[in-house]
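What you see is the complex with one protein chain gone and the rest in place.
After this line comes chain A, so read on.
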């Protein structure tokens, strides 16, 4: 069975351009606005959508995404509501892949089997769970794969050649390369280093490799997209949502789609600049 994620990357390969993967937090700044933002993403140029599941203790996230999670929780977002957001999105869009990203505890408390079943039924395509390394595959990765969800793993600069096979073993959909040792939204990645890291990962797998952490501008997206199959942008988008809440700020949906449109332009020129 071809998943939505696989179908999307196959199409992008024909278009000879990298994917723009956009991250926003479910329920940020509130549930209804978040749904509108997610619904507007594909039209603005997003190829895949990562939807954050808010958690009280986001250990791997920088200030921008931490605050987004707190805003969402304060506005009453829960995992149940996040799944209903995906369901609502799917009513109008059957193609754009949706990947839920977050931490394990809310899923564990929801119940792994119930979560996997409900996520599939809602139209979720893949999962990224930051605090589940391959050593913990029994917890969620294997049940999710069995049910037909993609389980997307993070590879990092500390994942050396010796460890890569273990990390890639049960990974599906794509590999998410974390471009820096650090938290989301931190230092800008060094494009040269990223390119050689992506090459290194590709020696071990045929899966698409997307690069994230620290990508903010269309120029960066274009540069990173030259060697990678996709570019992930998150902190820049949730920062725009934060700014939209200030007096006189651009409304959240517009603020996000403006940036996404510029980034989409970036990934579309990316391979052109190669020559």
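We take it that a residue touches a chain if its C-beta (ideal position, glycine included) is under 8 Å from a C-beta of that chain, and two chains touch if they have at least 3 such contacts; residues count from 1.
As a working rule, contacts and distances are computed from a predicted model.
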Omitted chain, identified by the protein name its UniProt record gives, among "UxaA family hydrolase", "Tryptophan synthase beta chain", "ABC transporter ATP-binding protein" or "CcoQ/FixQ family Cbb3-type cytochrome c oxidase assembly chaperone": "Tryptophan synthase beta chain"
Identified contact with the non-displayed chain, of A:39, A:78, A:170 or A:269: A:78
Options A:183, A:236 or A:264, residue touching the unrepresented chain: A:183
Those residues of chain A which, in the complete complex, touch the missing chain: 55-63, 66, 70, 73, 78-80, 103-110, 130-133, 135-136, 153-160, 163, 167, 178, 181-183, 186
